[in-house]
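With one protein chain held back, the other chains of the complex are shown just where they sit.
For chain A:
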């Protein structure tokens, strides 16, 4: 009996020894990201890195709905499961102040990334606090909200004629929010199971807020002063009230049951012939030009978020930067990977694979702009984007905005002015709680 035990232990020891020695030889890096197409493109990209250097890089993913929770649970436990994370733009304050991200300021300056990457991506994905010159991420996946539409519905002569008769101008890609509203109303035909527009309404994370931001920013409004944390008179400004009313009106032209919709539902609105126009992140547009996933691929067009009544044109920013996690055991190796990642060739390859590069040079190149029907709209949008608060307490601000805005948009509760006044009070109280304002 004892002999058997000894030989078993020896066997286990041998296996462990072999295992660790193999492990020590092979360097491995793990990047954590959400589960979506760009993560698959990134996996393809990093396979090239493995071919070049022998360092295996794995992109590990989790669904969007629990991406934030899972990432921060791992950070808070100081876990070393992931070496890098492609974290959401609004996490940067929370993650940098808590020491979860490695300070990349030196790396950023050494490689002159402020010039190499598109300005908006540096401002929102990399720098925190605002205008501090401190950088925590390398812009990786640029993204913003844009629109897709049914070209065949828009170009139908009968529809064009009827539209002109009703509204007095030609049916075309909306020139402003007013036209967006008119077209949505025009195509809203519940009897034919056709609806005007698909917008974001899901309030479990940032979908609804991003949708509303599109209206607010284009109406010339702001969420607050990000430097002084002043919100009174800004979030509840006259423009914002009008913008919120406009978004609520768009909701009345959506397909039935549109109260918990995000990127999947909004793409379905186009693929299932439900809506004439649909709001979505550019990152989800590759699926719409693919005939395998969209039977209407040939008749799907794209446009940038239209200007508001005063001509301001902005869009809500999505997208992420890649950061090195402070608790990783392979920080040096991760930095080497980032050096490879920022090379122009790598960024070109990244764009070819379907990733949205933030590299200014690649974005400006005609090859990129002509590669897909929506790349030009993407390029234009990336220079007029704005984002949500990036302070460490952004999650509380987000939930407060959802709590106030959602019942108004989907449930007819209160007026836009009341909703935004209450939101200003909520945000003020939160900023007071964290000593951002006196």
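Throughout what follows, a contact is a pair of C-beta atoms (placed from the backbone, for glycine too) under 8 Å apart; a residue touches a chain by one contact, two chains touch by 3 or more; residues count from 1.
The rule is short, and it goes like this: contacts and distances are computed from a predicted model.
Chemist: Not counting the visible chains, the remaining one has a UniProt entry; which protein name from "Transketolase", "Ion-translocating oxidoreductase complex subunit D", "AMP-dependent synthetase/ligase domain-containing protein" or "Sugar ABC transporter permease" does it give?
Modeler: In UniProt, the chain that is not shown appears as "Sugar ABC transporter permease".
Chemist: Quick one: which of A:29, A:42, A:55 or A:94 touches the chain that's been left out?
Modeler: With A:29, A:42, A:55 or A:94 as choices, the missing chain is touched by A:94.
Chemist: Considering the whole complex, which of A:69, A:109 or A:370 touches the chain not shown?
Modeler: A:69
Chemist: Quick one: which of A:259, A:371 or A:425 touches the chain that's been left out?
Modeler: Checking the options A:259, A:371 or A:425, the one contacting the hidden chain is A:259.
Chemist: Tell me where the left-out chain touches chain A, residue by residue.
Modeler: Given the touch definition above, chain A has residues 68-69, 72-73, 75-76, 94, 97-99, 190, 193, 202-204, 255-260, 274, 392-393, 395-396, 399, 403, 406-407, 410-411 touching the missing chain.
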